[in-house]
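All protein chains but one are shown in place.
Letters are used for the chains, namely A, B and C, taken in the order the chains are written, and counting of residues starts over at 1 for each.
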Amino acid sequence: MAETKSRTRSDTSAKPGTEDLFGFDREELLDLLRDMLLYRRFEEKAEEAYAIGKIGGFCHLHIGQEGVAAGCIKPLRGDDYVMSAYREHTQAIAKGVDPNAVMAELYGRVTGASRGNGGSMHIFGAEERFMGGHGIVGAQIPLATGIGWAIKYRGEDSVSMAFMGDAAVNQGAFHESKNMAAVWDLPVIYVVENNHYGMGTAFGRVSDVELRERARGYGMPVTSVNGQDVLATYRHFEQVVQEVRDGSGPQFVEVNTYRFKGHSMSDPVSGTYRSKEEVEGAMEKGDPIEILTVRMMDAGLLTDGELKEMDAEARRISEEAAEFAENSPFPGPEELYENVYAEINEHGRLFLDGRGEG
Amino acid sequence: MAETKSRTRSDTSAKPGTEDLFGFDREELLDLLRDMLLYRRFEEKAEEAYAIGKIGGFCHLHIGQEGVAAGCIKPLRGDDYVMSAYREHTQAIAKGVDPNAVMAELYGRVTGASRGNGGSMHIFGAEERFMGGHGIVGAQIPLATGIGWAIKYRGEDSVSMAFMGDAAVNQGAFHESKNMAAVWDLPVIYVVENNHYGMGTAFGRVSDVELRERARGYGMPVTSVNGQDVLATYRHFEQVVQEVRDGSGPQFVEVNTYRFKGHSMSDPVSGTYRSKEEVEGAMEKGDPIEILTVRMMDAGLLTDGELKEMDAEARRISEEAAEFAENSPFPGPEELYENVYAEINEHGRLFLDGRGEG
Amino acid sequence: MQTLTYRDALNQGLDEELARDDSVFVMGEEVAEYDGAYKVTKGLLEKYGDQRLVDTPISELGFAGLGVGAAMVGLRPVIEFMTFNFAFLAIDQVINSAAKMLYMSGGQFNIPIVFRGPNGAALQLSAQHSQACETYYAHAPGVKVVTPATPADAKGLIKAAIRDNDPVAFMEAEMLYNVKGEVPEGDDFIVPLGVADVKREGSDVSIITHGKMVHVALQAAAKLEKEGVQAEVVDLRSIRPLDVEAILRSIHKTNRAIYLEEGWAFAGVGAQIVSLVQEEAFDYLDAPLIRVSQADVPMPYAKNLEQMAKPGVEQVLKACNRVLYR
Partner (left out) sequence: MQTLTYRDALNQGLDEELARDDSVFVMGEEVAEYDGAYKVTKGLLEKYGDQRLVDTPISELGFAGLGVGAAMVGLRPVIEFMTFNFAFLAIDQVINSAAKMLYMSGGQFNIPIVFRGPNGAALQLSAQHSQACETYYAHAPGVKVVTPATPADAKGLIKAAIRDNDPVAFMEAEMLYNVKGEVPEGDDFIVPLGVADVKREGSDVSIITHGKMVHVALQAAAKLEKEGVQAEVVDLRSIRPLDVEAILRSIHKTNRAIYLEEGWAFAGVGAQIVSLVQEEAFDYLDAPLIRVSQADVPMPYAKNLEQMAKPGVEQVLKACNRVLYR
């Protein structure tokens, strides 16, 4: 949604199931809407900041996929773990990482979630149990499986949620991880955000079968949900999370969604690999925020004014995050050699670049 | 079969389908029997040679799995390719590599299939299109897929057959390869020799589902056959090979079999991971050579004398191979630096061990 | 002579070799329809079709191994890693299959394959996208390693690498793709493997280096000249085969040298060159050989820290002054 605008029943008639509020009460619906608005405005702010050089490196936006962040992560408990790849800003926020810390990380400041060491692809929040932020496609899958291993090892009842993109299922790590999780009954939820493209490659060009079929052959439950419908997604994950928490063993969920922006900042929104029409159609029919907005308005649970207010609030928080980042210092030079090792051994030299002991 | 012994209908009545000769004529049956007898005696000879230190390193015997070598490979044409892992002696012979060259390779002599550079795990026969002989579990799977790629690239009608063990399906390479072969319709036949153990690990301990289930999710045909029944295996592969040759795209075949010996020379036949009873039972009921022998005798197509004669011939060939190997020279010292590079560039130094240019 | 960017020079080299030899094909992520993540293969799909420019799934281990298998039967694959950072997933097929195949098959299966892609750091890509990986390939006999620094070298070496009958790790750099330079015309232009290039003559101190650091070395040399110091910049171009003679020639002339490399010092390429030089030219050395390298830390994201972590002109000057005892 470029701009929030009021809606009447007429122009939403196309949208399926607009009546269905899945039994959420107004407060819950407002919370979800508030969350998604924040994700959207936050990343639009990041996009701006990137354009003027405040943010560097690779930056992958989640715009269009906010329903996944809210719908999958909000049903989790604070002591559950979430791990993701490099398109993770909103997921970090959804798991509780302070937007200021996320933005400051994008700016490479010491107040950032990872002290400015990680950047956009490596947001971490130990306290919030947001486990990063990983840049090697598929590498987070065994890592999140290991967190599931640790949970079971300690007899805890939290769960480990592993996000990955559709293209990541072609990595061997996906296969090896699912097999181990199945053999050892680990409390891991493998969530594929199927936005149908890995960079410029449509999933159908690198797989002979539907994505969910690729998860077969391990004996774990495989389900799909429409990630643009945050309410359906939330309810689906409520159940999956409960089942896994209760010992169902690992589960696989395909969440269908769509990327409204380019793969990264350097990638055009449409062009070589997907048509302008396709993208516009998806944005018109499949905007998770609009879908929820319209439903709530149709149900009389949201007024234009309220929406504008919430949106203004989301913009304010994003604005403040940018200011916080802007006003935060860069890491001091002494940080260069910090956090390479957790333990500087009493004996021997660990840094051998001839620059002196750092 | 420790020793060839005559059989009467009575003591074979237990064996299922002993009447079924799958329409093979006597000459064909004799050929298959002759082949399997050779594989068996050849490896028994290798076992002897290993015991007295003529053969070193790792040595993995195929004894008990001869039905796989004959049944899968004999239906192939000379211009088809076979690639395997490290339990490949008999497969190399089945594809046409001279037993003398195989034995000499085990002995590490310059007359060996790989000039003594490879040893038991790395038998290669370029002429026979036996593509090795690979020691990293699963690594041969992408390699054989690449041969399939090359066949298609050149518009040829040969096929690429990739052998792997049951434990190899847990490698990511298996998953990545099948996906690519399916997407690109490559003429590759993935053959899993399911002998139910990877070293000391029963397949059921490292997979939640049956092996053939693990091949699902790529949209390729998945079939199973009893590898101890060489005739059934042969007929099955005749059809699979034809289909793949005719453009079916890749196929996956599980061949059920059993390893009569330890994993390698240092590994006991039974003990920690499988019981004496289990092994003896398998040898009693599932010896591919005995099964064929009995069927032929029952059908009056083989006499005791003929069997003894063929067996003596197999022993003679194996004996000769050992003598050939024994009498062959070791590679000359000049070979140390040969075959590291195919092209010694005109400029620059390729070998930097300070020993001089080798 | 034409002036091309490093990117276009590579593209031209690939184009000529694809035209010249049907057995050459290019495979990797986004190389075809997307023209390559860094547009190095731009336009080649239309020209050669989807059997010769092949988009892959994200399966580095799988498609690297597929390439090696295809090379076993005589094709000449050019496997693109979107960056060498991702090649860690595929390195088993490079080291255990490609590099050892000819040897363990007793000379039966050579592997004429090129593994190419950008190597090392760009700007603020942080720890997992900024590693310089030369050591991981150059360490192993059976592999050849080249690191072109200029458009002309990029074109001449990619052609030589594709025609070479052994596995070649061909390491480019994102930061070099837009660098312009003169490139000889004609598809007979080749830069043979194993020939270093003196990018700048000098008699006082040798700056031996490879890859994108060549440009840092030249900047440093320019500054040194202002101070009356003539630095010689030796660009190895190939790390294996290694032009030992060229290195020793420069040492014999200057008697003082530093090694400048983008990556980490510990068992890096510099360590190899330094060891080799003192083994073979000990008596020619008037000072120790100093290595200038990345700070011994994963690459940080923050702009200021990244700056500090990367080897720069200042460190080169300091090192040169040290070996010049100034």
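Rule of thumb we're sticking to: contacts are C-beta pairs under 8 Å (C-beta built on N, C-alpha and C of every residue); 3 or more make two chains touch, one makes a residue touch a chain.
Owing to the predicted nature of the structure, the values given are computational and were not obtained by experimental measurement.
Interface note for the absent chain: among B:99, B:118, B:286 or B:348, the touching residue is B:118. Only one of the listed residues, A:65, A:84, A:100 or A:145, touches the absent chain: A:145. As for the chain not pictured, it touches subunit C at residues 61, 85, 88-89, 91-92, 95-96, 99-100, 103-104, 126-128, 131, 134-136, 138-142, 240, 264-272, 274-275, 278-280, 282, 287-291, 296-298, 300-301.
Within subunit B, the residues in touch with the undisplayed chain are 56-58, 105, 108-110, 114, 116-119, 121-122, 134-138, 167-168, 170-172, 198-201, 205-207, 272-273, 330-331, 333, 335-337, 340, 350-355, 358. For subunit A, the residues in touch with the chain missing from this view are 81, 83, 112-118, 122, 124-126, 131-136, 139, 141-151, 153, 172-173, 176-177, 179-180, 183, 338-343, 345-352, 354.
Here, only the chains that are shown with their structure count from here on.
Here the largest set of C-beta contact pairs joins the chains B-C. Taking the mean of C-alpha positions as each chain's centre, the chain lying farthest from the centre of subunit C is B.
Averaging the CA coordinates per chain and comparing them to the mean over all protein CA atoms picks out C as nearest.
Computed from the mean C-alpha positions, the centre of subunit B lies at a distance of 41 Å from the centre of subunit C.
Inter-chain spacing, taken between the CA centroids of subunit A and subunit B, is 47 Å.
Touching of two or more other chains is recorded for residues 172-173, 176, 179, 183 of subunit B.
Residues of subunit C in contact with two or more other chains: 56-57, 59, 61-62.
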